[in-house]
Every structure is written in C-alpha cells, then in structure tokens.
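Of the protein chains in this complex, one is absent; all others appear in place.
Take a look at chain A:
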Amino acid sequence: MAHRRRRKRKEIFAQGNEAVAQGALLAGCTFYAGYPITPSTEIMEIMAQRLPRTEDGVFLQMEDEIASMGAAIGASLTGRKAMTATSGPGFSLKQELIGYACMVEAPMVIVNVMRGGPSTGLPTSPAQGDVQMARWGTHGDHPIIVLSASTVPECLEMTVVAFNMAEKYRTPVILLIDEVTAHTREKISIPFEDELEVLSRMQPAVPPEWFKPYAEAARGVPAMAAIGQGYRCHVTGLTHDQMGYPTSRPDEVNEFMTRLFRKIDNYYHDVLIVDEYQLEDAEYAVVAYGCVARSAHHAVDQARARGHKVGLLTLKTLFPFARPAVEKLCMQCEHILVPEMNMGQISREVKRVNNGRTRIRTLNRVDGQIITPSEILKAIL
C-alpha cells in the first residue's frame, strides 16, 4: 500500500470577515463588486488583495451599493460566481437588485454584516435587526435563502454553503452575520480543495436552437447559459415566459411564479440547516442564531451543570424558516426562549410555528451590546 502522507490543514487566526473571504475563494468566487461600509469592509479589502492574483479573478469597487449589485449580477450572467458584501444602510440600497436577481434567477451571494439601525444607527456595534428585511426587503413576492453564522469557522463554512445553494437553486443567497462574529478573531483551519463540496450551476445540455432558458425543469431549476456561450438569450426583470420574453398572460405568469417558489420549497431537507445541542431530553429550549447562539451555548452548559434540562437549537438557515425543527421543539418543550438582538424578528416566526402549543419567551436587546450567557441563564432559570 502506498504511503499516504498526512496532510495538515493550514491554520490561521482570523476574524469572521476574513473567514467569509476565504470561504468565497474556496467556493470558486471569481468576481467581487462592492462599496466600503463598516463593519463589512474587511471582506472587500481582502478580495481586493486576493482576486487580482488569481487566474481570472475580478475585483471592482463600484460607485455605490446599487452599482455593486448590478455589476455582480452582470458577472453572474457571464457564468461567474459573484459576491458582494455590505452592512445595514448598504443592504437597504441593495434590495432593488436583489429582486432582479430573484427574477432572472442569477446565482450570487450577498453578505450583510449587521450593525445597529435604523438609518446610520450604530455603525460599529452589533445587531440582528436586518433579519426580516433579508427575507422581505425587496418588493414583490419572492423566494430567497437567508443563512447565518455564529462563529468564525462557521463564517467560512456557511459562505461555501451560500455559494453552493446559489448555484444549485439559481437564486441570490443572503448571508447574515453580525458585527461581533465579523470582528471576533478565532483559529480557523482552511480545508483543502478536495475536502469541500463545491457546486456549479447546471449548463445547457441542448444546442442553442432547442434551448429554453426558463424551461420547466424537474427540480424547478432551469439550466443557465452564460453570455457569450452562443445561446443568445434574453434576460429581463419583467415577468417572462419559458423563452425569457416578457409576458403578462396569467397562465404563463402563474407557471413562472409557482416554479420560482417550488424550486426552493421542495428542497427544505437540503436548504434548512440547524444545529441541535443537548435537545434529546430538553424540557426547555433556546432558539438562537448568530453571536447570540454562542452566548446561548454557554448558558445551556451552565444550566445543564446545575441540573436543568436545557437544549439549544441554532438556526443556520434563517429563511426559509426551519419549521420542522422548531415544530418538534414546540411539542417537546415546556418553554422556548428566543434571545435576539432586535425587538423580536425570529421570535415572531417561532410563535407562528408554535401556534399556541407551548410558551414562547423572548429576550431582546437593542442597545448595541451582545446578549451575554448570564442574561440567557437568568431568563432560563
């Protein structure tokens, strides 16, 4: 048997923003367009350093947040894996073209490092106030995938997941992290390329004359031809038929809209990612995400040490909402606590799923400070 050399992963001490940039490069991102904004700027700075050194990487600093979205979608249409990153006010500006990306089914990743809001708010303080905006920010009924990360290693992991989901489902994917996670430094180990699953969009399998760019496909996700590949498609933000041309015929509009939702709704088993901790025998559950999940993890350990049966559900996918996992808790537990750094944006989803079955308690903080383990512990006991 051939001797297998043991490989050691490269380990670095990095902050969440660096981990996001690392994850993007590992996932095959070759295009970044952005605009500087605290606290997400490090992602942009790293991409500016790294992308021109790759074979075909493109980095662009655009004139505003809207332009960054436009450039990234344009690049996505030419077959690139594209990303942009921003924070609060910038995320508001990006909403216009997030809807466009949903409509034309352009895969891309939008990172939003949440800071205190509304408006300019608290630029250097953490918050989780953009959760519902990530879901419903752009106008019109649309499906979207929103992911989150609570530690630095998770930032890397979830960025790769975000790119994979974007490519697999041909949809913009939003990664929500918060200022604390973005700026906390931790050790991360960089996986080797062959250790990672990296997905790319489905290419057309038929010649241009047979190709329907928005055809009804088995998974609901049509193949995507890149500009310049010879398919000469029409891409429009107007509601379109299977050929991509504008239509207002109710049957065609309905077919398009239902497919748009179906392509994600039918794959909850793949899209919904949660972490369950000490939940098997839990009588009391905490549902959390982002940096708060970290505090909650600590609080659960402390509560367990005192003999309380407490568990934690960490939401890594925020939307579509992880209904099955939360529903299970609603039937199992006597109390559920939802601590978050907003006035209750995920707790309203938990309450909706709960439908009166068990007692849901909230713990909200909107002063730009993180929720500490002791606060959560106090709320549990």
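Simple rule for what comes next: contacts are C-beta pairs under 8 Å (C-beta built on N, C-alpha and C of every residue); 3 or more make two chains touch, one makes a residue touch a chain; residues count from 1.
Just so we're on the same page, contacts and distances are computed from a predicted model.
Asker: Given the choices "3-isopropylmalate dehydratase large subunit", "ABC transporter ATP-binding protein", "2-oxoacid:ferredoxin oxidoreductase subunit beta" or "Glutamate synthase", state the protein name listed in UniProt for the chain not shown.
Answerer: "2-oxoacid:ferredoxin oxidoreductase subunit beta"
Asker: With the full complex in mind, choose from A:Thr236, A:Gln278, A:Gln302 or A:Thr372 the residue touching the hidden chain.
Answerer: Final answer for the missing-chain contact: A:Thr236.
Asker: Which candidate, A:Pro36, A:Pro118 or A:Pro246, sits in contact with the chain we can't see?
Answerer: Per the contact definition at the top, the residue touching the missing chain is A:Pro246.
Asker: Which of A:Ala67, A:Ala303, A:Leu318 or A:Ile346 sits in contact with the chain that's absent?
Answerer: Only one listed residue reaches the unshown chain, and that is A:Ala67.
Asker: Taking the full complex into account, what residues of chain A touch the chain not shown?
Answerer: Chain A touches the missing chain through residues 31, 33, 52-53, 55-58, 60, 62-64, 66-80, 82, 96-97, 100, 227-238, 243, 245-246.
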